[in-house]
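As you look at this complex, bear in mind that one protein chain is not there, while each of the others sits in place.
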Amino acid sequence: MTPLLETDNVTYTYPNGPAALAGVSVRIEAGSKTAIVGPNGAGKSTLLLMLNGMLRPESGEIRFSGRPLAYDNRSLRELRRRVGFVFQNPDVQIIAPTVEADVAFGPVNLGHPPDAVRQAVHDALGYVGLRGYEKRPPHRLSGGEKKRVAIAGILAMEPSVLVFDEPTNTLDPASSEEVMELLDELASGGRTVLVSTHDVELAYRWADSIVLMEQGSVLARGPPEEIFSDHGLLASARLKPPALLDLYNELNLRGVIDRDVPPKSVLEFTDRIERAMHGRAPARSETGRIYLCDADLTGGDDLRRLVEQGAVDHVGAMGTRAKEFAGRERVLLDYTYGVIDKCILKALIGENSLIITTGGMVEHVRRRIGEYSAESGLTLAATPVGETAGHRPRREGAFE
Amino acid sequence: MTPLLETDNVTYTYPNGPAALAGVSVRIEAGSKTAIVGPNGAGKSTLLLMLNGMLRPESGEIRFSGRPLAYDNRSLRELRRRVGFVFQNPDVQIIAPTVEADVAFGPVNLGHPPDAVRQAVHDALGYVGLRGYEKRPPHRLSGGEKKRVAIAGILAMEPSVLVFDEPTNTLDPASSEEVMELLDELASGGRTVLVSTHDVELAYRWADSIVLMEQGSVLARGPPEEIFSDHGLLASARLKPPALLDLYNELNLRGVIDRDVPPKSVLEFTDRIERAMHGRAPARSETGRIYLCDADLTGGDDLRRLVEQGAVDHVGAMGTRAKEFAGRERVLLDYTYGVIDKCILKALIGENSLIITTGGMVEHVRRRIGEYSAESGLTLAATPVGETAGHRPRREGAFE
Amino acid sequence: MHIMEGFLPSPWWQIWFIVSLPFIVIGLYQLNKLVREKREALPLLAVAGAFVFVLSSLKLPSFNGSCSHPTGTGLGGILFGPCIAAVLGLIVLVFQAVFLAHGGITTLGANVFSMGIAGPLVAYLIYKAGTRAGANTYATVFLAAALADLTTYVVTSVQLALAFPGSVGFFGAFTAFAAIFAVTQVPLAIIEGAIIALVFKYIVQL
């Protein structure tokens, strides 16, 4: 299969500087979640800027859908429409004096008619959960909100590839989680998402494919568990292994835990240690239930009834639309990040929980719970919450 | 004992905004390492800006060494000389056209004679490991180097309290480690260090005292293990627990591990799990040695001999001066962060290691190893490497 | 130095709009052409305008009022020509009026002429003359900045004297206005000249 984006031995040097890229070849598969990981100055941003033609390689070639990039004005515009680029600092990306005008910038310049522009702005703002912010000036927004405006501005152009340069840099944990969830939503909606980061924890949890870079070269490519287990490799990229993986490797080295695929979350880790101690994950009298609610399909009444009856002990929401929905229905959220794992953990100790989410993420939740059941031998399943047919048709369809 | 810095029910409101501080009382003990932790917008920076008189509380009082702050020009100058403030973004702090001129800005404004200014600049740049950078233009430096120039600019004024606003934000892991080590060095040299951060992992590892803030109020104060074990507390500050602590609490909840002081590092965690599995930390045939070398006192020859003889399997350096020294003596470093714990881990599996460090950190290493020995019941000790008396008297004395 | 809202009576405020108009119209025409040819000119002009505004909103040492910084737009004049600088001056002055309450709407024409056209033009001419004569760069920059400031202040005095000749006639009134504003404007011009020279030195060092 031809990869969606491919660089072939690309080199680049900034004027009077050392080589920024010294022969880089990477392949980005369509629909993948790729993280380019490396320290500052490794050439990550330079590489990303090449992918939508903002920089032109000195030698080597870049291919999009198998065809080499052309650098005439028209081809570049077309490329940039398809490969959306979200800058690290939203302040340099937000151009216009209001949120609305900024999100409209791309569609307007693409020559869309006013009605289509307005629709695109409305959809994009809805997708990032900033409806109602249309008239605000960007300088009155928080860091996380600015980031989401920047993302909406790119989404409004409906690109098929999204490139994020250090998406969570300077954001606090809550805002970071929101942005990473947005990235998950985008990827589960079929888009190709590419991220550059020096945050190993983030890349470990989020990506399905890692490109490790240092000093303008690719050190390694592969799945996160593999790349991040290699201490030597990480050390030569001046990075630290993720804390959980580090602990796992240390336990492994001392023969405390059995050698296997390293755990990626607290949930998996807990299970592994229990299994190591008792020979297997301990049988529990009864597991709790996990209710799953699609915010686009479920009526607010069904949701509130469930919560008010005391059927669930914990409520989590994934994605901005789901959180909006919960807010509207005045359902208090216990979990807003790492929701699936937390709910599985609770189910294991016999407590019921509810996950609210939307669109492609619903399927993602089912898959994750199914995988865990198969792995652990426990029967866990997501119970859908009464989906009132035909309830509130959504306009966000454009982005799913 | 009177705390060095104290705020008493301080309130502040920015013009045309909601309350930024709604009655904040904190106590900063002399010589402590305090982290103010909270999400963006919690009021951390506002609080810090009060401590050196940049903002004046609307009500409430701030005391330095027991005396309420005065806001006349002279008192403010004196206060700002004693309470140094390092901004989050070094780009707004380093504004002179050369590194040297920038570090000299404070001492010149203090009215020091030219010779004293030159000496202060020389010492401060040496302390942060940037000697040789004097004539460079700051905007050509890397992010980590800029940060160190900013710190040198404050150190050159010889403050007794150092306040850092988000010290590692936007830095990559290697630069973050360098900055955090610098902070450790400063604290071990007797200075009071205060940090604001939303990075829970950092605060958990580094601080000895935590102030948790949200929406202009203090939610909790106390030692890191206590504050960060309280999920509810963290959730209300929109933060996540540190990964290791989260895993520990989950294991604890399932009764897998015994309830005790939570482990702070991979080292402690490994021990605890081993103890849980075997009833005690397993006895090992023979532990490795940990050599300890004071870069200010040891001659380069002694060091090289040790390394070349193959007496040590791993070498780690702590602090910028130590790393400089290792570089000068062409000793390759295996560890540049979390050095003590890594060397103890190696000693436990029978391998020898060498720690290079300087000044007050030497004592810190001894203490840490001693504590571990006492706790684990194993005999580990730091073996000093031949300290050639009278070797290279240092000028950095001013900062110790 | 801004003439505030309501101060200039008819027909003088209209007259100064008419005097400034040709510069603005030509400037807009040139700007349109420039942007069509070089799209990146627009963002660069915009940040230059923001820079001039922010500089003017900062307090100068020892002075409470803000200064006009015609030299800022003078810089725009050197880069893009005096007419485009006038457009930039117009935008900055509108923002100064509605953000900082410096100047006004009816007095915009007069203020654009003194600060957006006359001042920058003088800065531009002196800078050109100085570089052609091979004079010391810092001295040239200092002179250009200080004299641009002084020009602005002289033009403002002329504008006021024309509107309010009183019973002493234009020259008497001009002398009176010029004399009283000299108290603040002359030292201000010298300080601004020094500062702009420092800025220049700073930039050259990089």
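Chains here go by letter, A, B and C, matching the order in which they are written, and residues are numbered from 1 within each.
Assume a contact is a pair of C-beta atoms (placed from the backbone, for glycine too) under 8 Å apart; a residue touches a chain by one contact, two chains touch by 3 or more.
Rule of thumb we're sticking to: contacts and distances are computed from a predicted model.
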Just go with whichever of "Nitrogenase molybdenum-iron protein alpha chain", "Cobalt ECF transporter T component CbiQ", "Phosphoribosylformylglycinamidine synthase subunit PurQ" or "N-acetyl-gamma-glutamyl-phosphate reductase" UniProt uses as the name of the absent chain.
"Cobalt ECF transporter T component CbiQ"
Given that one chain is not shown, what are the shown chains it touches?
A, B, C
Tell me which of A:91, A:208 or A:260 is the one touching the absent chain.
A:91
Give the residue, chosen from B:10, B:120, B:157 or B:233, that touches the chain omitted from the document.
B:157
Check the options A:21, A:47, A:121 or A:256 and report the residue that touches the missing chain.
A:121
Contacts of chain C with the missing chain: which residues?
1-10, 13, 28, 31-32, 35-36, 39-40, 42-51, 53-55, 57-58, 60-62, 64-66, 87-88, 91-92, 94-95, 97-102, 104-106, 160, 164-168, 172-173, 176-177, 180-181, 191, 194-199, 201-203, 206
Using the touch rule from the top, list residues of chain B that touch the missing partner.
15-16, 49, 52, 54, 73, 77, 80-81, 84-85, 87, 89, 91-93, 95-97, 105-106, 108-110, 139, 153-154, 157
Residues on chain A facing the left-out chain by the touch rule are 52, 54, 77, 80-81, 85, 87, 89, 91-98, 100-101, 104-106, 108-111, 114, 117-118, 121, 135-140, 153-154, 157
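In this section, only the chains that are shown with their structure count from here on.
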Chain B and chain C have mean C-alpha positions lying a whole-number Å distance apart equal to 50
Rounded to the nearest Å, the gap between Cα centres of chain A and chain C is 50
Inside the complex, what are the residues of chain B that reach chain A?
39-41, 142-144, 169-175, 177, 198, 200-201, 235, 238-240, 242-244, 246-247, 250-251, 253-254, 256, 266-267, 269-270, 273-274, 276-277, 334, 337-338, 345, 349
In their shared complex, chain C is touched by residues of chain B numbered 97-98, 137, 139
Footprint of chain B on chain C - complex, ascending:
202, 205-206
